[in-house]
Structure formats: C-alpha cells, structure tokens
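Omission of a single protein chain aside, the complex is shown with its protein chains in their original locations.
Showing subunit A:
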Amino acid sequence: MNIPKETLMRMYLEMVTIRLYEETMAEAYQEGKYPVFNIASGPVPGEMHLAAGQEPVAVGVCMHLKKEDAVVGTHRPHHFAIAKGVDLKRMTAEIFGKVTGLGRGKGGHMHLFDPDVHFSCSGIVGASIPQAVGAALAFKMRKEKRVAVAFFGDGAANQGTFHEGLNLAAIWKLPVVFVCEDNSWAISVPKEKSTAISQNADRAVAYGIPGVYVGENDVLAVYEAAGEAIERARQGGGPTIIEVKTDRFFGHFQGDPEVYRPKDEVQRLKQNDPIKRFRKYLIENDIATENELKQLDDEARKRVEEAFLFARESPYPAPEEALLHVFVE
C-alpha cells in the first residue's frame, strides 16, 4: 500500500488528538468527584464512555470519508466524532453542558449531532446500524456518490438491528459500510460468551456481502480494509462489514469497578499501544522525524486545550431553554 506521507501524518495527528482528548476528558470527569465519586457532580456529570486504545478504527475508516459522507456512532462516540471532523470546541462544550455546545447542552456526551459533517450518535446499543442504512438509502435514491458508515461495538452485533440492517443494505445494495469494533467486551460480558461465532465479519455470509476481519489494532490495516469497502460502496458495489480487533484501555464507563476484568489485562493491552506502534513505524521507515511528530503532538495538544478552554469558559444555557427544540419551529 502506498499511502502519501501527508495522509500518514494526518492519521497520526488524529489518533494523538483522540488519545489526548480522552485522557483530558478522563481528568475533567474526575473533577468534583473526589474523594466521593458521585456521578452527578463536577463539570462533566453523567456517564462517560471513553475510547482510548480504539483510535485506529475511527481514524483508519474516517480518513477515507468526505465531509458529505455520513457517520453514525455509538455511546462511545468521541473518537468517531473527532475522526469525522466534528467541531471539537462545540463538541466539548456539549459534553460540559454549555449553551455553545453542538446541542446547546441538551444531548451531552452520548448525543452529539453535527450536521455540518453529517455526524450523529446514540446511547442505544445497535441504533447506529439502521440509521446509516437509511442515510445510504437517501444517497442512493438521489444518485449521489456519498457513503454512510455505521460504527458499533461487538456487543451491538447481537441486536436485531444489526441483522435487519445488514439484510436491508444487502437487498438494496446500498452504499454503506458497517464497522464493528471488537474490543472483546460489552460492559462485563466477554464476546465469547455473547456471540455464537468468533468473528462478526463472518456473519456477512448470511447477507451475501463481503466481510473482513482486521485482526490487529492497527491503523494501516484498518485503512486498507476500509479503503476498499468505501470505494466499493461509492461505486455502487453495495455494503461491506468490517470488524476490527481493538482494545479498550479505560473501564466501560469512568468509575467502572471492572471486577470482571483480569487485573493485568489493561497493562498487557497497553504494551501494544496502537499510537506508540504507529509512531515507531513512521520513524523506523523514515517517513517522519521525531521533530515532525513532536510538532503534531503539540498541534494535537493545542487543539484539545483550546476545545476544553472554550467549553469551560462558555456559559450554561438558561434553564427555560429546556422547553425549546422538542420540535423545529
């Protein structure tokens, strides 16, 4: 695969931005929750699902997408949103519940909507799949060369929406790509206890569509698989399911006691940190210098810091705003 340096550098920048974003969010989330962890306290209350470790899936796929392509994400949405180019300041403000947020504070972390880049997500497991199918249906009906991507977890592949969605996309030959993040867990339930076969990609057979399993948490491997699928979809070749083995570095949500997880698992997974590996790859193959990568690290840090600053400094919505926007005017 011959990938231009510029693309590789952007992949690195996006992955580092996501990682920094999630780590910064983890800290912000802890504020006001110490010494007593109360989910309702601090500047960022409510549930918080972070995606550190899962950067390759989001970035490897979204690198191929255009602004007008649609992405539907999950309850763990930040990495998808960042990779799709969602306005980072307004996204962060939303998570802080501020009036400058994407949804003026109404949706929060699991409900990020940025129509400018055709991004949406949901807290309901499996909900993304038919919605991406519908976006693809719209594109096909209007003969537009746009593609829709549904991201979802290994846990979501056991929802009816997965099977119904794949079948619809297949019979209508829609420009949609289904991307399953196999992080081995759905909260405390391991994939092997919830899923009858080891790879959801093999379920493609049931719907007569191509299925690809990317067995390593590697941005280049994802990029390659996604490139083929997205191009096929764009050219009218119909849907594909891609499943990627990836790793969840944090708990299911922040504050998860993780009693179900082997004690050393996260340590072990971190040895195989996909960003560190990609960094090493870029240097060892003389694609980038330490200095160039350092610049990207700084750029990512700046983006994240600016976004959090914007969020913190923004005002809360007026309470009565709660009554607005049930319907459009």
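The rule is short, and it goes like this: a residue touches a chain if its C-beta (ideal position, glycine included) is under 8 Å from a C-beta of that chain, and two chains touch if they have at least 3 such contacts; residues count from 1.
Here is the rule we use: contacts and distances are computed from a predicted model.
Visitor: With one chain of the assembly withheld, which option in "Pyruvate dehydrogenase E1 component beta subunit", "Polar amino acid transport system ATP-binding protein", "ABC transporter permease" or "FAD-dependent oxidoreductase" matches that chain's UniProt protein name?
Guide: "Pyruvate dehydrogenase E1 component beta subunit"
Visitor: Out of A:M9, A:I39, A:V266 or A:I283, which residue would touch the omitted chain in the full complex?
Guide: Touching the chain that is not displayed is residue A:I39.
Visitor: With respect to the chain omitted from the figure, which of A:K143, A:K193 or A:K263 is a touching residue?
Guide: Considering all chains, including the one not shown, the answer is A:K193.
Visitor: Would you write out the residues of subunit A that touch the absent chain, in ascending order?
Guide: 36-40, 45-47, 94, 97-98, 101, 103, 105-111, 122-126, 155-156, 158-161, 186-189, 193-195, 255, 259-260, 316-323, 326
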